[in-house]
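This structure is in structure tokens; I'll ask about it shortly.
Only a single protein chain was left out; the remaining protein chains are all shown in position.
Residue numbering begins at 1 within each chain, and the chains themselves are lettered A, B and C in the order written.
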Amino acid sequence: MSGNTFGSHFRLTTYGESHGPALGGVIDGCLPGVPLTEALIQRDLDRRRPGSGGLTGTARKEADAVRLLSGVFEGETTGTPIAFIIENTDQRSRDYEAAKNLLRPGHADGTYLAKYGRRDYRGGGRASARETASRVAGGAVAAAMLAPYGITVTAYTVELGGIPAAVVKADDAPDRPFCAADPAVIPAWEARAKAAMAAGDSLGGIVEVVAAGVPAGLGEPVFDKLDARLAYALMGIGAVKGVEIGSGFAAARATGATNNDPIVTPPESNHAGGILGGIANGQPIVARVAVKPIPSIAVPQRTTDIHGNPAQIVVGGRHDRSAIPRVVPVVRAMVLLVLADLLLAQRRLAP
Amino acid sequence: MSGNTFGSHFRLTTYGESHGPALGGVIDGCLPGVPLTEALIQRDLDRRRPGSGGLTGTARKEADAVRLLSGVFEGETTGTPIAFIIENTDQRSRDYEAAKNLLRPGHADGTYLAKYGRRDYRGGGRASARETASRVAGGAVAAAMLAPYGITVTAYTVELGGIPAAVVKADDAPDRPFCAADPAVIPAWEARAKAAMAAGDSLGGIVEVVAAGVPAGLGEPVFDKLDARLAYALMGIGAVKGVEIGSGFAAARATGATNNDPIVTPPESNHAGGILGGIANGQPIVARVAVKPIPSIAVPQRTTDIHGNPAQIVVGGRHDRSAIPRVVPVVRAMVLLVLADLLLAQRRLAP
Amino acid sequence: MSGNTFGSHFRLTTYGESHGPALGGVIDGCLPGVPLTEALIQRDLDRRRPGSGGLTGTARKEADAVRLLSGVFEGETTGTPIAFIIENTDQRSRDYEAAKNLLRPGHADGTYLAKYGRRDYRGGGRASARETASRVAGGAVAAAMLAPYGITVTAYTVELGGIPAAVVKADDAPDRPFCAADPAVIPAWEARAKAAMAAGDSLGGIVEVVAAGVPAGLGEPVFDKLDARLAYALMGIGAVKGVEIGSGFAAARATGATNNDPIVTPPESNHAGGILGGIANGQPIVARVAVKPIPSIAVPQRTTDIHGNPAQIVVGGRHDRSAIPRVVPVVRAMVLLVLADLLLAQRRLAP
Partner (left out) sequence: MSGNTFGSHFRLTTYGESHGPALGGVIDGCLPGVPLTEALIQRDLDRRRPGSGGLTGTARKEADAVRLLSGVFEGETTGTPIAFIIENTDQRSRDYEAAKNLLRPGHADGTYLAKYGRRDYRGGGRASARETASRVAGGAVAAAMLAPYGITVTAYTVELGGIPAAVVKADDAPDRPFCAADPAVIPAWEARAKAAMAAGDSLGGIVEVVAAGVPAGLGEPVFDKLDARLAYALMGIGAVKGVEIGSGFAAARATGATNNDPIVTPPESNHAGGILGGIANGQPIVARVAVKPIPSIAVPQRTTDIHGNPAQIVVGGRHDRSAIPRVVPVVRAMVLLVLADLLLAQRRLAP
């Protein structure tokens, strides 16, 4: 009930502050017999590191080296909990001393204070983007478990700073700058990003994620629909403010005649995003998330201190200028976690 | 894990098919001492009945009379489970015999079959909109429990068939045709609805919901954010394909300087929709949902039968031409259920 | 979290007070395709009715007629929630008026008052033995689902009023007076029961339950052991004060050499009760529960009223003189519910 565990059957529990000794997690419920190594997890972790995309990232350089502590024996999972740890090695807490009593607009400073009556002012604590390293590690284990079943998840950026990609060429997206869906849009995004950086400002964008190979029949009716679970997983990512499935908000402007997908082989459209009545229909599952511009900006902002006195703040520190592309592997990881959990829950994976 | 229970502390379990003997539910966890009558629940149920809005509804007329079976003694809740039942009185199953072997496009017929290996072909079974009566009844109990704490939830329609309302005048919205946010838009919506009906087609729209009085500090960090819970609850409504919080998808096109809400008293903006870092900040909580056009249309559609043979279908029966306005009280109910559950979980309600 | 739901995958939610309009429940998660009728449930319900055993039961005569409301179509379960209702028809609440302000020793009157700040003084409310009718109905559905897998559960009385049965002849036990394990002990138990009744006093006893056909490998390690789940299920029955598995408390007095079961075919002993390390080993699962004498006795007792003033109470009303044999089908039902839930959770049942 305290928000740090995801899933019931493939269950990821995470811990760790951005400036504490370590962060990590425990995965409970992974099938036995899955080949798993630290290198396999590390590969996905490296993709969410600062500087891994085209947009200049944070100045903070962490090795983010993952170590497995349990649940793996002779190179395969045993069915017992898989614990992993990522030690924090580059913690410059003193950067935060200056502004420790000011609430940063758009951040969780004030709401954490309201909830807990205290906060670890060294960085964002649990609200830091660093927390997502544990999600990506969990997603890497889920991907390893699902691979033999032909289930794959791909995420990429379809819009940045208001500039959409014209087409989606998903295959190489994770290796492109910005994880861009379309290589042709990269120059325009680079220009947009440079302008934002020069202004001390930040950008938002839209990430799309596609899950292929999900068997028809997966999902639950009524409250616990597959799309409801995806919405929960994706809206639970820090900077996400909107989630849509298939045609999403465009469906609200369509009519039944244009929005219904005729049931033909092969399918001619996928307005439903692969889900009908909360249950997968066998087509690819498609979702999009709206990522807000990160709130840490160098522009002076009006705020208050923790005692309620008016103040002005200019956020320094080492920050990304957009959650994109670092959020892209996190979006992918969350969808993997949803599918691993539900496939286990619904007995779709042997044994 | 089977999808028919919502919440953990204020927990609603529902049952019932559209053409079975009855539908109903059990609410477990309501505080003792809440004044509760059948009339109070009935009032909200009547708001989601066919014909309650301006758009011509289904021809099916159900009294939808609710009966309380337990958990209330001398006019107040006792803290034990509150069971309610709504008997089905108008079941014309023979309407469905003709098309019982055809899969309706945009419906859950095929996915239920894939999941369960069988289906109750008399109407939508659990996927029927009738199921939402139990949600509304649960929401009415939640509203009664929350009322003394000054927490209120209001929902209204802000767009229909692609035509947005220009302004939001929330106060009388539940009593207006379409639960329209703006009375001025009603004539345009009526014209749009009539045209759709004449074409045998259907319309989608957008519903907005606002929760006032939610205390700052409510919510959980990381996976179980308040906005994640709302997204889960709202995406779990049958026709919903998108959910956004605060500025939502518009935030993806904003910059940090324009999207951050300055922390000033009184607040000057609410782009965050009342939630930062997954936790309420004390401002009103604002969400919007995209409602797809209902898939039951009189236009001929390509489909297959349950054996996979190509076929054509024209959906008859007694159907709404839009999920709006009937979905509006359901949206409100789901937000009430989220808040009741979380407020109890986080010890925000005495005792 | 409110105690009225059992299980996560085969989930029974119950409701209803002994003197309200009805009691009943909702079963969510039952596999589709299980043959199920009201008559099948009714048979098990009739076994827990007053007067069904050898010991004179309560004077209250309820038909306890069950009605199915959902989840069954054409004689088989559909996979959707199965709701059932048992209307209360014989409610003589006035019996309770006289003592409504006195706390009955050994009863939950005082603790419910401490918890809820109020209580339904007409009978035991939710703490009434009548609540167990819903458990037995749920167990009947579980039994129907498990039958094709060769899993059966049998319960019988092995001790009453301090007099043990010499041997266990389980086959006809449910049809014998007291559900006695051994027909030879019945005359002694009848004499003991008559003496207790004459004295206005009540008796306790011990019930044994055996589950056959449970596959090796069922159960979870560490906290959620199969024996832990059984202990939870059985200790959650009103009058139960002790639970043991296999040799139980006798194991505390044995040594490793005598308590270990040699691993031979066929097995020569079952001190482990079919469970090792929390996981079934394929032998029959054996548990015993200690049932306290029911606290409603005609002997004058010292107590207080709800304001704390000393008082004397003689409990009248219509009460059993022992929870045995009515508790026997409840013990069986709880074990069935545990197994149905866990077998589904661990993907041991197709599909």
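The definition used in the following text is that a residue touches a chain if its C-beta (ideal position, glycine included) is under 8 Å from a C-beta of that chain, and two chains touch if they have at least 3 such contacts.
Just so we're clear, the structure is a prediction, and the values are computed from it rather than from any experiment.
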item: Candidate in contact with the missing chain, chosen from C:I294, C:V328 or C:L343; value: C:I294
item: Among C:N4, C:S18 or C:S70, residue touching the chain not depicted; value: C:N4
item: Per the touch definition above, residue among A:G16, A:P174 or A:G205 touching the missing chain; value: A:G16
item: Options C:V66, C:I82, C:I245 or C:I285, residue touching the unrepresented chain; value: C:I245
item: For chain A, residues in touch with the removed chain; value: 1-5, 8-9, 11, 13-17, 20-26, 28-29, 32-33, 67-71, 73, 76, 78-83, 85, 115-120, 125-126, 345, 351
item: Missing-chain contacts mapped onto chain B; value: 8, 80, 221, 344, 347, 351
item: Missing-partner contacts on chain C, residue numbers; value: 1-6, 8, 14, 103, 105-108, 110-112, 114-115, 126-127, 131, 159, 161-162, 196, 199, 201-206, 216-225, 227-236, 238, 241-249, 251-257, 259-265, 272-273, 275-282, 290-297, 299, 301-304, 310, 345
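As a working rule, only the chains that are shown with their structure count from here on.
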item: Centre-of-Cα separation between chain C and chain B, whole angstrom; value: 39
item: Interface hub residues of chain B, defined as touching at least two other chains; value: 1-5, 8, 14, 115, 126, 345
